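For this depiction, one protein chain was excluded, whereas all remaining protein chains were kept in their positions.
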Amino acid sequence: MKFYQLNTIYNTNLLNFFFVCITSLIFLKKYSLAEDLISGYHFSEPSTQKIQDDDFLNPGFIWVENGELLWNKKEQSSQLSCKSCHGAASEMKGVALKYPKITKKGDLINLEQQINICRNENMSAETYEPESKNLLALSVLLYYQSRGLKQDIKINEKNKEYFNLGKKLYFKKIGQMGLSCNQCHDDRVGQNLRAEKVSQGHINGFPSYLLRWSKIASVHKRIQFCNEQARAIPFKIFSKEYNALQLYMTWRGRGLKIETPAVRK
Amino acid sequence: MFLKMEKLRRLKYKKIVKVGENVKIKTLAEHEMETGVRRDNITGVIYPRLIIQSVIAKYNGKIVFKANWFSGVSANPYLAFYITAKESGLIEIEWKDDHATTSYKRGYLKVINEKGNEVLPVKYDL
Partner (left out) sequence: MEKLKRNTLKKLLVLLVSSIAKVSYSNGNPYRDRFQSYRQTFRIEPNPIETERIINNIIGEKKITKNLVDLQVPDTVEDGNVVPLTFKINCSMKKDDYPKKVHVLALENPFPEVAIYEFFPENGNAEVSFRCRMRTSSFIMVIAEMNDGRIGREKKYVDVMLGACS
């Protein structure tokens, strides 16, 4: 063949090759994050994974058993317990997946806030303090009933505004060094931050047993700690901003199975 | 009625065993195990030491295993050990504290000989 004929054949093959490359990259990039969701279980050492797998070794079950006792306990003021309205705890499967949800007034609330509202209005009992052992025990019990189910929270017109607030906070740069959540948990997953591996930041295992504090911590407390490590001023527990962030993070991790009580560092 | 929230103590082992078999006993206790070394961030006051000092396991009233712990054991401590099964009887585990508060957990172990009958701890002739 002559030179110009060879040239045309080479050019067309090369052009085809480029087109295939570009379209495949666009295709992969569009759908990569939704399929590549990795739970925090896979970012921890095998010795920690063994502790989470065994139901006896897992110290989070101490809170689960305490929660069972609290579920059946009758309040002195009204002689009602959680069991008298809702039945046994094992019938609450799938309830914890719907939180954070919107009340009739239009506020976004957490599962822990709902427990306090229930105690205040229906059982006329004292509310539990935030991050207290009793409240976390009940919260872990309810999340434990949905273990194995996939996170799927729906965004409709009611919580669209809070979802947008959460999304804005996730991408907002905070703190002395101007760090935003997506810089570590989206772009630098798997790299080492001193001695810890950066995970994808999903909350499918919360409220989880954190090894550094030797107790169960809720989502808001963990986000507070993360903010303090980035040298930013944290919001308060049960604040509107953290609830919106929790809503965004549950939507971001849709498809992951719930693993409470997880064991994380 | 107020429920006194006692601390959780767990005990797990294989319930029906043959004579001479080694049984693995697992225990888990709920306790903060404050080391006496940690200080408060703001005031600088030391959190006082409060740990489980000894764990004693008894099999039919006879001491079978003893453990003395110091501040180096982690919080919510787990312990696993073995015993040989001779007769069916009571397994009792006692956790003793720095403030000398003791808590117990008991369980029954059933031991079967080769014919399939239960070996009782008390022997009597009729």
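Going by the order they are written in, the chains are A and B; count residues from 1 in each one.
In this text, a contact is a pair of C-beta atoms (placed from the backbone, for glycine too) under 8 Å apart; a residue touches a chain by one contact, two chains touch by 3 or more.
What you see is a predicted model; the values in this text were computed from it and never measured.
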Subject >> For subunit A, the residues touching the chain missing from this view >> reply: 44-48, 50-51, 195-196, 211-212, 214, 265
Original post:
What residues on subunit B make contact with the chain left out of this view?
Top reply: 22-23, 35, 37-39, 41, 44, 59, 62-75, 77-84, 86
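Everything that follows uses one rule, which is that only the chains that are shown with their structure count from here on.
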Original post:
Between subunit A and subunit B, what is the separation of their C-alpha centroids in Å?
Top reply: 36
Subject >> Complex interface listing, subunit B residues touching subunit A >> reply: 1-3, 5, 8, 10, 12, 26, 28, 30, 32-33, 74-76, 78
**OP:** Show which residues of subunit A lie in contact with subunit B when the two form their complex.
**Re:** 56-57, 59, 62, 65-66, 69, 73-74, 76, 214-215
